[in-house]
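Of the protein chains in this complex, all but one are displayed in their positions.
A, B and C are the chain letters, set down in written order, and residue numbers restart from 1 in every chain.
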Amino acid sequence: MAQIFHPFTNALSRASLVLALVLLLAVLVFAFKLYRSPYLTWAGVLLEQPVAFSHQHHVGGLGIDCRYCHASVERSAFAGMPSTKTCMSCHSQVWSDSPALEPVRDSWRSGRALEWVRVHNLPDYAYFDHSIHVKRGVGCVSCHGRVDEMPWTFRAKSLQMGWCLDCHRNPSPALRPQPAVFQMGWKPTGSPEERQVREWFSRHHDALALTNCTVCHR
Amino acid sequence: MNTATERAPSCGLLAEFADHKALVAAARGAYAAGYRRLDAFSPFPVEGLSEAIGFHRDALAPVVLGGGVLGAGVGYAMQYYLSAVHYPLNVGGRPLHSWPAFVPVIYEMTILFAALAAVFGMLLLNGLPRPYHPVFNVPAFARASRDRFFLYIESSDPLFDLQDTRRFLRRQGALDVADVPA
Amino acid sequence: MPPLTIDEWPEGWPTDLSRRDFLKWSGASLALALLSACRQPLEKIIPYGQEPENLVAGKPLSFATALAQGRSACGVLVTSHMGRPTRIDGNPRHPDSLGAADIFTQAEILNLYDPDRSQVVLEAGQPSHWQTFAAAWTRVLSGLRNGEGLRILTGAVISPSLGDQLSRILKRYPGARWHQYEPVASDAPQEGSLLAFGRRLLPRYRLREAEIIVSLDSDFLGSGPGRLAYAREFASRRRPERGQPMSRLYVAEGTPSITGSMADHHLPASQLQIEAMARQIAWACGARCARLPLEEPARRWAAAAAADLKRSRGRGLLAVGEFQPPMVHALAHAVNHALGNAGSTVEYLPPPDFRPESHARSMGTLARDMGAGRVSALVTVDCNPAYAAPADLDFPGLYRRLPFRVHAGHYADETAAISHWHLPLAHPLESWGDLRASDGTVTLCQPLIAPLYEGKSASELLSALFDENPRSGYELLRARWRHRPSFERFWLESLSEGVVAGTRYSPQRVEPRRTLAERLEPVSQAGYELLLRPDPTVLDGRHANNGWLQELPKPQTTLTWDNAALISPLTARTLEVENGDLLELRFRGRLLEAPAWVLANQAERSVTLHLGYGRRAGGKTAAGLGVDAYALRQGAEPWGGSGLELAKRSGRRALAATQGHHSMEGRRHVRAATLAQFKARPDFARQTEPGPAAEESLYPRWEPGEYAWGMTVNLNSCIGCSACVIACQAENNSPVVGKQEVLRGREMHWLRVDRYVEEHPPRMLHQPVPCMHCENAPCELVCPVGATVHSQEGLNEMVYNRCVGTRYCSNNCPYKVRRFNFFQYADLKTESLKMLRNPEVSVRERGVMEKCTYCVQRISAARIAAKKEGRRIRDGEVVTACQAACPAEAIVFGDLRDAQSRLSGQKADPLNYDLLASLGTRPRTSYLARLTNPAPELAS
Partner (left out) sequence: MNRPWIGPEHTYASVTDKISAIVLTEKAPRAWLWGFGVSLLLLSMLVAATVYLFAAGIGVWGVNVPVSWGFAIINFVWWIGIGHAGTLISAILLLLRQKWRTSINRFAEAMTLFAVVCAALFPVLHLGRPDKFYWLIPYPSTMGVWPQFRSPLIWDFFAISTYGTVSLLFWYVGLIPDLATLRDGARRPWASKVYGFLAMGWRGSARHWHRYETAYLLLAGLATALVVSVHSIVSLDFAASLLPGWHTTIFPPYFVSGAIYSGFAMVLTLAIPLRAYYGLEAFITERHLNNMANVMLATGLIVAYGYLMEHFMSWYGENAYEHAVTINRMRGPYAPAYWALLLFNVIIPQSLWWRRVRASPWALLAVSLSVNLGMWLERFVIVITSLHRDFLVSSWGMYYPTRWDWATFLGSLGLFFTAMFLFIRFLPVISVSETRELLSEPGASRS
């Protein structure tokens, strides 16, 4: 028999071995990135909405408090979505004939509710309670980002379980004094009441309790 | 084939032997004669052949040991970190660091890493894969994987001389000596 | 040798899927599963146009109303999530509930969302409209001169307003007649009091006062109005370790009942024996009455009971079952008066009925008139005579000959099928109304939701039929109570309280007639004895389409989805039949084929057959289950009688029982002792199978967190009524799996009630088994993905969304309380059922394990509330669903770290023991052992 393979197959075969290894790694890295990418998490993705509502204008500009529209945030698991009535309480006077607000007026006339696209959406098996987070001193910004700088509202964080755990493992840094909870641009100043909030928490909290499964899953 | 040899510059001589005893003897002879860049080929592992051509100990064993130790380390570190540090959970009232339960995985990881080290270490040290090699140019070499035994002296050897070496190999009792074209 | 293979297909699937669309749909679910890793789908969020008042989005509200089951009403509190009623609990202020709720009342919520409910007007089975019907009706009504030939047939009417409406109608149409027929409410108690006092009265027992209770076939704990209150009162006298003197219960009955299983002395007895014993006891207590021959052991039993009763005058009580003939009731009244029990342990109240009468006679009259052609138009309201009328009346035959037939009901049932018109009735939770409890207390019923379909309430219907300008249920009800002073305040208070103040009846002082039961009916004890009884879970058939109740194991047999001819072991031996073998029952010339079920403690020659099965119409779930016992029913003897012929037939029917083995095999799962034994060795229960001591462990003990949740079940109070099972199912969105799956051992109840039968003494023991929440949980250790782990508060957590379904945890659970979704059991397709679900609990998908969570959603709610107020959770603030429903308060849940908590008290009780303690699992759920108080006479 004569030579079966051409000399360059030596280089080729070794190269291909190395390449296979590299490829494998590449795939793993890609998957890792993909599952944390906006494509899957919707973080930072702008969504089609029935009305061009701007938090930047209402919160940043007019300085309306979160609770004016999201009324049940302190009492219920659900922060609450403003009813058409809430919108109309101002917009029957202000911008009462702007075409942008036609859907709102239409809903008010017909009684048909506005259908917003959910921006912050958790899976059905995850149970999140706004009231307790707010009461404990977790600022709105921590999860929803600087909505006062969002002309068009989008999901600020991935809302993935790993992200929840980051805070649940050690909540103290995220805690604010009550009055600061609903402030957008608040920065920790190291004030005594701040320290007190955190100390109180770490004193009154079983370190492992907050990462128990049934805290969120039932 | 002769035509082939004339065209291509020879990269060594390949001597063919009938059985492994003859090959070992020839190999010893060649080594004694001062040849160093030489190799021997056989259809099955032959006792003392590698020593005959001056190859004594290989570096595989330590590599495998390394693999095993690494596997054990990784196995234990992973389990301890994941179940006691990263997400500590009360499972059946057992301690977070319940090392007895970690043993089986450590054990398996040790073996897995060691085995991988053994195989890939062997291939690496042997310079495989290498589908092309000059000796394959010699048609008779096909029998190296059947029933024939070969001694190969490379032309890069300082003592190498096409005529003398060919004569030398004949003297060692080779059935045939072939020129290995590049 | 077990068969080498069986058919895998789950026939009788909860939502009966054909093979094809099952595959199609499960294929889709597979695709979904594969896509699950991919993008989260976008959802809509839809705010109100205008918020309703006093509603905080996401917070449940609770409303008081009442629900009727035949002749009894139960006051309830209904939980509503964003306008959807999701569960029903008892109303603590209601005398017939005291906060507890039975299986029927709780299961009504499923009836509300039942997709098979009647939704539109039907004309000859074809969809039509109210207007079309109204036109037809006015033509007919105008044709009848002052209502001549018009008949109205209803069930028992215990609603004052509805009663008034009916009497107004009868006044306006003097020719019209109103008949009542309630298939499983017996006339005998009222007839009995007629015999004894010449008045229609019903006895009400005061079990807290009673030391000796003798029950002749009376299932006062298990059926009839007031049972929930009785269960609580009875339990209060079964806690000797708390120092109260313990009461003693004698029960003689034909077929074992819940009450029978609580007896200190249980005696299976035939109808005839029971009457004989009644006479024996009455005679012994000084009543002048004739006696019947009585042989052992009945005589000894009766003598002992009588002696005990006499010994404790005024503190004893003789109770008689509603299916006993009037004479026996009369005898009991005589005894209770003779011993001065009347007024102390028994009091007499008028029945809750608006017009008390004999339903059998009322139905009989109607049938006679129909036969004689005196009826030209029959309006049936919430009653199903074509199915439930006595067979010898041949109601369907007579009915078909009527010129105009209208049926109003919740389902298009057997009667609807042969009526000209069928009108949909609104569900009680959709309508206004009022109901009278057994002690006369009235509850104003308010709707929780606008009618889902075109249904009207009974009163709205009558108004629509007979008023010139029909009024809404709301107006009608307000009109009825308008006369009350300061009406608006009265209205609001009554609605929020759930009871109308000052409507309770006051006990009647009565004297029994001197001469009693001199004459004897000719006695014939030929062949076997047939006992026709309401089914323990579907009653007269009204709940036949309710999956929860169909799949709820019947208290005595653990049968589901079927009824069967219950026979005693002796009968089984003589006929050489086993469970499931077909029997032929011949009674008064009528034939019926039914599968046999052998039942310990069944009276030897008595055969019990439960009504309510063999439905021919009225829902997909109900159709084709069991056999129709009404086929054997006689107008004259509605509860059966002697003279039944029994023969074995070839062939079997697979019966789906949830428990295959009823002996304890010497393993003391349920620990029981007599009062004497207990006094001698108070900790006998713990000594039976001691567990390892706390320090006997290789591992350091986990420090409990802020709370340490635990539970005790008091087997001394538990009557095995299964209210807890339905409560759990409703609270935790447990699916219904269907008969085939139950046959396979795949039922999904998180909480089951185990039954064990003991020979000496002959009795049945109940044991509710939820998850034990073991501190060293074996299930957690073997889960490869950590889908079940322990919380700091000691809960054994089950994370559905992490479970991959190895089912190893179930194998390793010694209590076998884990349940697995072998198929997609939760019905994700039926729209109406989506409204039923408790939004606080995940709906489980195919292929994941699930189990009791100690109602963790309720714990979370309480914890959040407490944290917001900066305090600990108070004792009794967390009430599990099962605990809330339990009429006997047998279940206690609480925090072990709080030494003052009610739970800590229970755990310290000498009777407290752990199940399978020797395994060292350290369960957080434990039991209080059962005690009995046998009579010295019968002890030997």
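In this section, contacts are C-beta pairs under 8 Å (C-beta built on N, C-alpha and C of every residue); 3 or more make two chains touch, one makes a residue touch a chain.
Computed from a predicted structure; not experimentally measured.
Peer 1: Since one chain is left out of the picture, which of the remaining chains does it touch in the full complex?
Peer 2: Displayed chains contacted by the hidden chain, ordered by label: A, B, C.
Peer 1: Which one, C:179, C:427 or C:802, makes contact with the chain that was left out?
Peer 2: Of the listed residues, the one touching the omitted chain is C:802.
Peer 1: Which candidate, C:81, C:649, C:846 or C:872, sits in contact with the chain we can't see?
Peer 2: C:846
Peer 1: Among C:45, C:307, C:919 or C:935, which one is in touch with the chain left out?
Peer 2: That would be C:919, which touches the missing chain.
Peer 1: If you put the missing chain back, which residues of subunit A would it touch?
Peer 2: 1, 4-5, 10, 13, 32, 35-36, 158, 160-162, 165
Peer 1: Across the whole complex, list the residues on subunit B that are touched by the chain not included here.
Peer 2: Subunit B touches the missing chain through residues 19-20, 27, 39-46, 49-50, 52-53, 55, 58, 60-61, 64, 78-79, 82-83, 86-87, 91-92, 94, 98, 101-102, 104-105, 107-109, 111-112, 114-116, 118-119, 121-123, 125-126, 128-133, 135-136, 141-147.
Peer 1: So that we can see where the missing chain sits, which residues of subunit C does it touch?
Peer 2: Spelled out for subunit C, the touching residues are 1-10, 22-23, 26-27, 30, 33-34, 36, 659-661, 663-667, 669, 741, 744-746, 752, 754-756, 767, 769, 778, 781-786, 789, 802-808, 810-812, 814-816, 818-824, 846-849, 915-916, 919.
By our rule, only the chains that are shown with their structure count from here on.
Peer 1: Let me have the rounded angstrom distance from the C-alpha centre of subunit B over to the C-alpha centre of subunit C, please.
Peer 2: 81
Peer 1: Please work out the Cα centroid separation of subunit A and subunit B, and write it as a whole number of Å.
Peer 2: About 58 Å separates the centre of subunit A from that of subunit B.
Peer 1: Could you pull out the residues of subunit B that touch at least 2 other chains?
Peer 2: Each of 89-90 in subunit B touches at least two other chains.
Peer 1: Which residue numbers or ranges of subunit C touch two or more of the other chains?
Peer 2: 789, 791-792
Peer 1: Contact residues on subunit A for subunit B in the complex?
Peer 2: Interface residues on subunit A, with respect to subunit B: 1-10, 13-14, 17, 165, 208, 211.
Peer 1: Subunit A touches which residues of subunit B in the complex?
Peer 2: 87-90, 129-132, 136-137, 139, 142
Peer 1: In the complex of these two chains, what residues of subunit B are touching subunit C?
Peer 2: Counting only subunit B, the residues touching subunit C are 89-95, 98.
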